[in-house]
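One structure is given below, represented as C-alpha cells, and several questions about it will come after.
Certain chains of the assembly are absent from this excerpt, and the rest are unmoved.
Per-chain residue numbering starts at 1, and chain names A, B, C and D are given in the order in which the chains are listed.
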Amino acid sequence: MKRPQVKPWAYPGRVQDFPLGSTSKSDHLVSINAGWRTLRPVIDHEKCIDCMKCFLVCPDGVIDKSGPVLEIDYDFCKGCGICAHECPVKAIDMVKEVK
Amino acid sequence: MIEIRWHGRGGQGSFTASRILGAAASVYGGINAMAFPSFGPERRGAPVLGFTKLSREPITDRSEILNPDYVIVLDESLWEEGVTLGLKEDTVIILNTQNARPYREKVSQRVVGADVTAVALEVTGLPMANLGMMGAFAAVEDTVALEAIHKAVLDAMKPSVAQKNIEVIQRVYHAVKEAL
Amino acid sequence: MVKLNAKTLHNEEYFYGHKACGGCGESLALRHAMKVLGPNTFAALPAGCMAAVSFIYPNMAFTTNAMITPFAATGAVASGIAAGLEALGIDGTQTIGIAGDGGTADIGFQALSGAIDRNDDIIYLATDNEAYMNTGIQKSGLTPYGTRTTTSPAGKNLPGSVNQKKNMFEIVAAHGIAYAATASVGYLEDFLAKVAKAKETRGTSYIHVFVPCPTGWGYPAHKTVSLAKAAVDSGLWYLAEYEKGAFKLNRNPGSFTPVADYLKAQSRFRHLTEEDISRIEAARDAKWENMRRQWQG
Amino acid sequence: MSGVKRFICGDEAVAEGVRLARPHVVSAYPITPQTIVVERLSEYVEEGSLKARYMHVESEHSAMSCAIGASSVGARAFTATSSQGLLYMAETLPYASGARLPIVMMNANRSIATPWNIYGDQMDAMFLLNSGWIQYYVEDAQEALDMMIQGYRLAEDPEVMTPVMINVDGFVLTHTYELVEIPLQEAVDGFLPPLKMPLNSMSLESPKSLCISAGNDTNMEFNMKQHFDMLRSASAIEAVDRAFGETFGRTYHGALEAIDTEDARVVLITAGTVTGTARGVVKALRAAGKKVGLIKLRVLRPFPVQRLIEALKGVEAVGVLDKNISFGYEGTIFTNVNSALMAGQMSPKTLGFIGGIGGRDITKANLEEAYGKLFEVLEGADLDRVQYLNVRCDY
C-alpha cells in the first residue's frame, strides 16, 4: 500500500514547543477516518476487469493501484460508495461495517 | 443537575434529539435546560457529540460537560469513538443496539440497550434512531415526562412526522421499561 | 503528452486523509488537480470546505506546500507566492489557487480579477458546488435560480434563489485571460486534460469545475460522479474552453437528458414545479443556442 | 405583556429580536457562528413575517456598505457578522459611526485567524473598540434578543444617533439552546416606534450631502462632537434599559451589573457569557464566607468609567477576565479598567486573567482559581500581572 501513513504525535509539552507561526509540516496525518464509515467497499477481484474507474473516482484516493490487485486503504476510506456505484461490472460491494 | 452527552454521526440527528429533550424539559416540564452541539469542523459521517443539561436550578454555567450522567449512543458502531471518555462510576450509557450484552462487559457502568433503529424502521420506514433514544432516556430517568417529550416533538416537526416519531418514542420507552 | 485517464494516471496522492464528507465532489476535484500538478505545487486555498477539512492541526492533508488564505484573497496570495518563488529563483514549481464558488464569484472575485489583470503565472481552480457549503449551504453568486439554500428558502413566496448563476467562465474570458475552461467531476478525463493544459500555460489560467456536494444538495453520497455527469448530459452545465481569444465547446451533444432527472435527484430542487422546470429548460436552450452560434461559428 | 417562551439558541434569539424590531433592510454575508441569524431572517422574509429587503451581498464590506446606504435614507438597517467578517468590514465601521447612522449589528464573537479557529473568543470585537460604535456584550439568549430591541431604541435616540454592535459569544451562546421569552410585537412596537426621518438623512424634502470631507480646519471638531455625544450616550444607555424594564419587566442594570460588590474585598470583572459561570462561583464562594464580588461589564464603549469607579469603591483587588490578548501587552479590558482606576485615583491590586482564547473552556474551577489568586495578591504574593486560565501545557 503506497499511501501516506499516520504519524505519531503528542501534545506539545510547553507553549514554546508549538510550531512557529500557524504552521505545520505537510503530509502529517495523525488520525484515521475509518470511524466515519458505516458501509465498507469490498472488491471482488474475480469480477474486477482492472478498468481503474474506481481508482479514478474515489474522492479520498484510497484505492491503491501499485500492487498486483487494487487495494483499499481502509484507514481512510469513508465508505461513500462512489467506487461501487461507478464500477462498470459491479465488482464492488458495500457491506455493513461491524466493529 | 443532570448532564447528558449524545453520540451520533453528522447527519444522524443526535443534536436535534438533545435539543428537543431540552425543549421538552424547559417548555413543558418546568425544568431548566440547556442544549448544545459539539462545535467542530466535523463533516457528515464524522462522529459528533450533542449535550443536554437539565436542572431544577437556573443554569448559567456554559462550560463543557466533562463527566456526563448519561451517555446516549445513537449507533453502536460509535462505541470506539470516545463513548467511554469521562465516565463517572454512576454514569448510565444508553445504547442503540440489538444486543447490549457485549458492551456491558467492556465497562463497569450500567449499559441500557434498546434496538431503536428497528423500531424506527418499523414505524417510520426510516432508520433514524435519534428521537427514539429519548424514549429510552425517559424510561431510565424520570426528570422529563414522556408527555413533555411528545409536546416538544410536536413543536419541532410536521404533525404527521411528529406522530410517527412519538410512536417510536413510546414504543422504545415501554420496551426499555419492561426490560428494566 | 500522454492522455491522462484512469489507466495512465500515476498512483501518488498529494491530498490525502482530509476530513471532507464521504463522497465530496470538491475533494475529488482537488485530488486530481494536485495529482496532475505534482509534488512541487504550492496550493493556496481560502476559507471553504476544502481548507476547513485539510489543515486541522495537527492533521495536514496536503503532502505538498499549501496554505489557507483570507477568504477574499486567493488570487492575491497565489500571486504573491508565484512572485516570491520567482524572485527567489526557485524554478519548476506550480502555484495554484483553489477556491469554492463563494470564494471565487463573490468575496474573492476582485482578487481573482486583479491576478488575471496582472497575468500572473498561476492557475486558479474554482470548485463550484453552487453554495457556501462550509458555513452550512448558504446562497452564493453561483447558486442557480430556484435552488433552496439556507438563505434562499423555498416556500409560499419564493422559489428558492431568485438570482441567476453568475457566468464566471465568460467573465474571466472577457478579461482576455491566457486560458480558461469549464469542467466537471463527471468527466474526469476532460478535467485532467484541462489541468494539464493550465499547467503548460504561461500567465493566468482559470478552470471552473462543477463539483456536486451530497451534504448541501441532498442526495446519497455515492451519486456524486453520476450527478456531475447528469448535469453535463442534461445541458445544465457545459464543458468549454477559452484560449487565444476564442471559445470552444468540448462537448456538444445532439440531445440532452431530461433536466428533471437531474433536478429531482436532489432535495435542494425538490420543490420545483413543472413550470419552474420548463423555465429552466428554456433558459438552458437559449444558453446553448448562444454558445453554439457564437462559439462554434 | 409577556410573550411565549421557546427553547431556542442565541442566534435564533437574535433573529427573533431583529424581526420584532422590523428593519427595512437586512444585508448580510454568512460566517460561522453567525449564520443561523441570517438564515432565520431570510426565512422570515420568505414567509412574510418580516417585511424587509434581504440582500445577498458578496462580502461583509458590502454588507455594511449596503446597510450604510439604506440607513442614509432613513431606513432601519440590520447586519450581522463575526471574526474575519468583522475585520473585513472594518473600514466601514468608523464610516457609519462618523455619519451617525443608527445601524444595529450583531457580532458573533469568534477567534481571529491565524491560526484559523471558529470558536468563541472576543478578539474580533476588541479590534473595533475605537470604531465609534457602541459595544454591548450579552450573557444569555434572552439578553441577546432583548438587546436587539434596546439597540435600535438607543441607536435611534436623537441624542445618540450612533450605531450599536451587540456582541454574542460564539457557540457557547450563538449555538446553545435555552428557554427564551419572545416579547409581543405590540409591546415592541410601543417601545420602538418607527424611525423618524433623522436630521442627517438624505431626503427629497431636504437634499443632503453625506459622508463629506472636513479639512484640518474642522475635522477635529466633527470628531469631538461624535466623541462627546458618545460620552453622553452613557445616560441614554441607562434610560433605555430602565424603559425596557417598564415595558417588559426585565432590565439588565444598564452599562454594568454589580453583583455582591458592596462589601467585597475582591472583585472579578467579566463580559459576555462567562459571567454566567462566574455567578455560580460567586454564590459558592460567598456561601463559604469569602467576600467576593462580580461585575458584569455590558458596555465597553462608551466605557462606563463612573459606574465602574463607584462599583469598585473600597475593593482591594480587582481581576479582569479577558477573552482576548492585545499581543505584546495584556488583555484589552484589563487595560481599559486600569485606566478607569487611575481616573478614580484608586489603587487596588489588579490582575489580568486571559482565558477562553480560541474557544478554550472557562470552568468554575478556573474562576475559583482566579479569585484565589486575587486573595493571594492581597496577602502580598507577587504574582505575574497577567494570568492565563486553563492552559493545556507548561509555559
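The working rule: a contact is a pair of C-beta atoms (placed from the backbone, for glycine too) under 8 Å apart; a residue touches a chain by one contact, two chains touch by 3 or more.
In this text, all values refer to a predicted model and were calculated from it rather than measured experimentally.
Enquirer: Having one representative of every chain kind in view, what are the subunit counts of the entire complex?
Expert: Copy numbers over the entire complex come out as A x2, B x2, C x2, D x2.
Simple rule for what comes next: only the chains that are shown with their structure count from here on.
Enquirer: Which chain pair shares more contacting C-beta pairs: A-D, or C-D?
Expert: When C-D is set beside A-D, the one with more contacts is C-D.
Enquirer: Hey, how far is the Cα centre of chain B from the one of chain C, in Å?
Expert: Once rounded, the distance between the two centres reads 40 Å.
Enquirer: Report, in whole Å, the distance between the mean C-alpha point of chain B and the mean C-alpha point of chain D.
Expert: Computed value for the inter-centroid distance: 35 Å.
Enquirer: At least two other chains touched by the same residue of chain D: list those residues.
Expert: Each of 113-116 in chain D touches at least two other chains.
Enquirer: Considering chain C alone, which of its residues make contact with at least two other chains?
Expert: Correct list: 19-22, 24, 55, 57, 214.
Enquirer: Quick one: in the complex, what on chain D touches chain B?
Expert: Chain D reaches chain B through residues 5-7, 9, 33, 118-119, 139-140, 171-173, 175-179, 273-277, 279-280, 359, 361-364.
Enquirer: Give the list of chain C residues in touch with chain D in this complex.
Expert: Listed in rising order, the residues are 47, 51, 55, 57, 68, 70-72, 105-107, 109, 132, 134-136, 138-139, 141, 150-158, 163.
Enquirer: Show me the residue ranges of chain A that touch chain D in the complex, using the header's touch definition.
Expert: My answer: residues 11-17, 21-22.
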